[in-house]
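Questions regarding the structure given below will be posed in turn.
For chain A:
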Amino acid sequence: MLELRWHGRGGQGAKTAALLLADAAFETGLYVQGFPEYGPERMGAPITAYNRLSQTPIRVHSNIYEPDIVIVVDETLLKTVDVTAGLKPNGKLLVNSGREPSEILAAFPDFGGAIYVINAADISIRTIGKNLPNTPLLSAVVKLTGVMEADTFFTNMEKAFTEKFSAKPEVIAGNLLAIREAWTSSIQINE
Partner candidate 1 sequence: MKKNPMENITETSPWQDLTEGSFVFGEGNSEFFNTGDWRVRTPQWNPDQCRQCLLCFPVCPDSSIPVTDSKRGDFDFAHCKGCAICAKVCPFGAITVSRVGEEESR
Partner candidate 2 sequence: MTIKDRMSGNQAIATAIRQINPDVIAAFPITPSTEIPQFVSSMKAEGLVDTEFIAVESEHSAMSACIGASAAGVRAMTATSSAGMALMYELLYVAASDRLPIVLAAVNRALTGPININADHSDSMGARDSGWIQIYSENAQEAYDNMLMAHRIAEDPAVSLPVMICQDGFITSHAIENILIEEDAPVRAFIGEYVPVHHLLQPDKSVGVGPYSISAFYMEMKRAQFEAMRNARAVIRKVSDDFGAKFGRQYGMFEEYRMEDAELAVLLMSSSAGTGKDAVDALREQGVKAGLVKLRVFRPFPAEDLAFALKDLKALAIMDKSDGFSGNGGPLGAEVRAAIYGVHDGIKTINYVYGLGGRDIRVDDFFTIFGVLEELLDGRTTDRVRHIGVREK
């Protein structure tokens, strides 16, 4: 079983991203869970969302304390939230940031696992036209999990976007471009 934890702020869509990941993994035949943990019900408050992906049915209904992968949707959280808490020593950390790798690395002097960075904001602005980091982040996360091949993911997402944006088909192409570009845009910044 693969366990993921998302850190974002209320209104940024970390929960939506977790639900989208559950959807994408479900399409490959996996058992999935995607769920939020709500704190204060306020826009901008730190929120956590989780995913479990498994070959066997998932029964456990607790939060995730020792994730395999942590995703930081909003890098401003690095100052206040211990995002690597419980992250497995060989786990992966993905940070959405446009900052220099050295600055990101400086925030994690004690974490020994792989640290990845993606500038999801930049990708989404160029492809979708707005700062909607979820779509590119989802692509980078799916790649990190290794639960499916790029082509399978792209095909699934094309189907999902066609359904989701049936009322505004003009945004489909941009979203597809975002996930394609993001697939190859996350880079590991440590050894």
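A quick word on the picks: all candidates are chains of the complex that A comes from, given by their letters.
Keep this in mind: a residue touches a chain if its C-beta (ideal position, glycine included) is under 8 Å from a C-beta of that chain, and two chains touch if they have at least 3 such contacts; residues count from 1.
Bear in mind that the values here come from a model prediction, so they are computed numbers and not experimental data.
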Out of 1 or 2, which chain touches chain A when the complex is considered as a whole? 2
So, in the complex, the side of chain A touching candidate 2 is made of residues 19, 22-23, 26, 31-38, 41, 57-63, 65
